[in-house]
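Here is subunit A:
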Amino acid sequence: MTHPLLSVRSVSKRFGNIQAVNDVSFDVQQGEILGLIGPNGSGKSTLFNCLLGQYQPDSGSVALKGSNITGKSPSELNLLGIGRTFQQLSVFPEMTVIDNVILAGQEHSGSMISRLFGSPDAGLTKAAEKLIGFFKISHLRDEPAGSLSYGQQKLLDAAMAFMAEPSLVLLDEPAGGVNLTMLGNLKERLQAFNSEFGTTFVVIEHNMEFVMSLCSRIIVLAEGSVIAEGTPEEIRSNQTVIDAYLGA
Partner candidate 1 sequence: MKFTKRNLWLLIGLALLILAPIGQGRYIVYTLTSWLVFSIAAMGLNLTLGYAGQISLAQSAFMAVGAYITALLTLNGIHWIVAMPIAVLSSFVLGLLIGFPALRVKGHFLAFVTLAFTTLVFLVLRNEDWLTGGPYGLSGMPRPDFGLFNTGKNINFYYFTVFIFVIFSLLMYQIVRSPWGRAFKGLRENEIRAESLGVNTRRITLLAFAIGSAAGGLAGSLMTPLVQFIEPGSFALLHSLRILLMVIVGGAGFFFGPVVGAGVVIMLPEVLRFTEGYYLMIYAVTVVVLIIFCPKGLVGLGEIISRKILKKKEVRKDFEQGAKL
Partner candidate 2 sequence: MFKQIAGASALMLAMASPVHAVDIAIVAELSGGGAPAGTQYRDGIMLAIEEINASGGILGEKIKVTQHDTQTDPQISKGLVTKAIDDGAYVIMGTVYSSSTIVNMFEAMNAGVPQIVGAEAPNITQKGNPYVFRTAYGAHRGVPSLTGYFRDNLKAKKVAVTWVNNEFGKGGHDVFVAEMKKAGINVIADIPSEAGAADFAADVSRLKSAGADAVFVYLHEEESARFLKEAKKQGLKTPLVGEVTLTGQKVIDLAGDAANGAVAHVGLTAQANVKSIQDFGKKFSAKYGHQTDHNGIKGYIGMWAVKYVTEMNGAFDQKKFADKMHGLCLDVNKHPNMLLTTCWDKDGELARESFMVEVQNGKQVVTTTVAAAK
């Protein structure tokens, strides 16, 4: 039998008196773009952090292609082919754009020893250049990442997530604070990855327009639990979802 790419089973996480994530289960199929939406405080980011090793879930399990990855560290998960972006800006501000991207790939090639004595760029410069070209920030190649505009940094952040050729990328509010032109660019890039390389996405996003047009399937969280699941059209007309948003 074939396993789903990612399967989440009964994951729960509690902080003090707050049940941030409550018994969440879902699957992510190879090649799909899954949206994860919900009102503020519904547990989306906590769930992400449980999936990505930042937090240990209190209970439940996560499996990648059928093998258990619960409790693995973020770096181990990355080496298994899971990329991610962050809600807040997450680049290395004093390093150049190209160095940011090379760092995102270097741990995937060679050994500790070859990384110390081998080529300083670990042979990744070409791939990194191609990637920043793909995200249309080549002209910023040698600028410190911190000097880029917000939207440019978001693109860089996304580029870094793709450097290691991941099979699954989790995007945490990729559209937040990005202007319309950039947004179009970003969506187009993500869709291109999806169609060209079959990269699978899970996207947290508040920008409904963006989510609805990007994703093939959407899961809605409220107060830590899954309250709805379906295509964008189904979600748009789901009364529970509308109530949850209005109630919040």
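Basically, a residue touches a chain if its C-beta (ideal position, glycine included) is under 8 Å from a C-beta of that chain, and two chains touch if they have at least 3 such contacts; residues count from 1.
Regarding candidate selection, all candidates are chains of the complex that A comes from, given by their letters.
It should be emphasised that the depicted structure is a prediction, and the values quoted were computed from it without experimental measurement.
One chain among 1 or 2 touches subunit A in this complex, and its number is 1. Residues 52, 54, 73-75, 78-79, 84, 86, 90-95, 99, 102-104, 106-108, 110, 112, 115-118, 120-122, 142, 160, 163-164 of subunit A are the ones touching candidate 1 in the complex.
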